[in-house]
Every structure is written in C-alpha cells, then in structure tokens.
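A protein chain is absent from this complex, but the other protein chains hold their places.
Up next is chain A:
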C-alpha cells in the first residue's frame, strides 16, 4: 500500500480541515489535470468518502487514463450511497480546455438537468489562472455553487544529480526548467524517489540549488519588471567560476532565460579585456601559435600563383619571427643604454643596425649567386619556359579550368626541369622541415624568382586590361582569379 510522505500527510491534513467544513456537501465536482499526484488523489477520495456522508453526486473531470479511474472506483465503495455517479474522462491540460469541456452540452447536461441543485465543492488543481473557468461555471451552469479552490497544493518532482544524491523539489519550481518539464511529460519520470529524473552531468548539487532558487522566483507570476530586474542583478553576482558552472548547467536544463542572463554577465567580464587577460580570467591555455595569429594567405582556389605566394609568405613569416627575436634583443639592449634620441637615430640610420644588416645579407646573396653562375644560367632559361607555360596557363585559366591546367602545368614542368622538387612541394603546404638548408635556400630563391616572374607577367596583363577597360580592371582579373 502506498505510504504517504511527511509532506503529503501534511497536505492531507490541510485538506481534511477544509473537508470538515464541507461535510454538508451533497455534490462534488473534481477538476484535475495530471499535475495532481495520483496517490494523493486516491488518499483524498478515501478520506472524503468516509466523511462526506451527504454527498449524492460526483462529477469528475480528470485526464488520467481509465485504468486509473478503475483503481479509484475500488476505493469508492463507501460512495455507494451516491444517487448519481458520473465519471467523466476529460483531458484538461489547461484552463481553456477545461472551460471547453465544461461548456459542451453533452458533458454538463446530467449536471444541469438535475431537478434539485446541490451545494458543490470544486476541487481544482488546474492552473492558477483557471479562475476564469470557475467564474464561467458559477455564472452559467451552477447556480448555487460553493467554490473552494485549494491553491498551491504542493506536489513534488524527484531529481537526481550525477553524484547520486536525490532531492524532491516543488513541482512548479522544477517544471520551470524545460528539460525537466519535458522529461515529466514525455516519460512520466520524477513522480517518486525510485523514478527520479536523472539530471545532466553538468548540473552539480550546488548549482542545482542556485538554479532552483532562480526558478522559484521566476515561476511566480505577478512580479513587476523592476522586481525581476533587481532580482536578476542580485542573483548574478557570482565569481567567474560560479558563472561558468551556472551557465553550463542552465544550458543543459535548456533554461534559456538564465543562459541569457549569465551570458550577459560573462560578456561584461570579457569586454575590454585583451586576449591575454581573457585567458587568465578563465584559465584557458594559449594554443594559438604566432603564425596562426598572423592570418596566412592560404590557397583556396587552386590558383598556382597564390600557392607560390603562400610559400613565399611562409618564408617571410619565418624571417620576420627571427627578426623579431633579434629586435627583442635589441630592445633589451636599448632599455639599458641611455643614449639620446639623436644618437639612436644615427645609430639606426648609419650604424650597424637593420638597414645595414639587410645590405650585408644582400651582398652575401650576390656572392652566392656568383658562385652558382653556371647553374643559374640554365635555370634562368628554364624560368623563361615557365614564364611561357604560365602565359598559356593564364589564358586558359580565364576559361575557368584552373585545376586541370595547374596540374598539367606541373606535369610539363616536371619533365624538363631540375626544380621539379619545388613544384611538387606546392601542393603540400609547407614541407621543408627535413630538407637540407642549402638546398632549401636555393629552392626558395628559385621560387621567389618564379613568383616574381609570374607577378610581373600578371601585372603586365593587368596593365593592358586596365588600359582597355578602365572601369572593370578590378572585376575582370578578380573574376578570373576566383572562378576557377
């Protein structure tokens, strides 16, 4: 047999008190939706049947299934003295449908056609807003109607957090979370300790407490906007960690209003901070490399020209990094020395600093070129071939066959060129780690030459186009470049 919990007993006591007042009732109308716990309803009927000796009529509007009604009937034997018994299985999810049921002639006719009118006790656990329904009832159908509304009759939902702890929560509070509401309506879970609703892992007991507090306030109707606002402002005064846990839990319970509230608070924390400060605030490790922070010119369209530039760009960035290292060292030095700005200027301009370093490296390059003279001549002539090949590439690429053409170009270049390795590398993004540095440098130079050559041919073409079509230069070359 079902054993009522302490809370339910308390509730029943309250009901009993009101029942005593209505012992003289001769008619009872029960309106209920599934928010009323079945055991409680059973118990209520038992108590009622023992006490309401004068009851002659019962009208029942509930949305439980018939099987349950059968179970209820079993405990109704004391009601045998009812002159009229009426079971009505109407589904009333809200007050509107209840009103509809009540107003349809077929359901009310037995009641309305009664020759004598009884005092009627209406026990409702529909929504609080169902008052309208009763007003409707009292005005149109029941002329002498004693309306008792047992408001706020608490029922409970059982919730279980991932640590295994189970707690019971007032139904209307718990049902404020869409995820729990959904669970109750779809699976019928949560009605007892054994069927507790298992909450998502992101909801730990501490956060659940916080969320229920929020729900408890917000499910109550009638708060003014200002009240809501001040409550929210107070509620959200949490540290960053608290906010993070709260938003995560609220998200898993699909409690969108709380997600928004917390999002806004987190956004305020993020605003005005540098990436570094954000990382510190939320303990996020920095996994972006310097290279990634510098947006690369990655190849998207298969344009070989961009591929070449990419390759160059990559190298440039490496250079730049090295330079920055050197620069940093320079800065460190500068911090110590106390020379005047003029001195520094002359140091930078005329001394052994950046510009000079550039020129020395240039010299080195020149020297190397001289050493490589014989090879260079051959590669130069090859480069010219490349140039021609590329010319044809471009004219074809205007027809939008970029992919095919670029692969065929590669093939043709591979056949007669010692720099084939270079070209085969273009497809893979940057594979130069394992290569011999000397070879790499040479390749780089060749790539650079190649790129410049294409560039110049390209800009020549552009120049021509510009002269021909003053307005569409931009467009034309652009379309050609990105339609492929």
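The rule is simple: a contact is a pair of C-beta atoms (placed from the backbone, for glycine too) under 8 Å apart; a residue touches a chain by one contact, two chains touch by 3 or more; residues count from 1.
Note that contacts and distances are computed from a predicted model.
One chain of this complex is left out of the view, and of "Protein preY, mitochondrial", "Gamma-secretase subunit PEN-2", "Transport inhibitor response 1" or "Geranylgeranyl transferase type-2 subunit beta", the protein name its UniProt record gives is "Transport inhibitor response 1".
Residue A:284 is the one among A:166, A:228 or A:284 that touches the chain not shown. Residues of chain A in contact with the chain left out of this view: 202, 241, 244-245, 247-248, 251, 259-260, 262-264, 266-267, 270-275, 278-279, 282-288, 292-295, 297-298, 300-301, 309, 313, 316, 319-320, 327, 341, 344-345, 348-349, 354-355, 358, 452, 455-460, 462-463, 466, 471-475, 477-479, 482.
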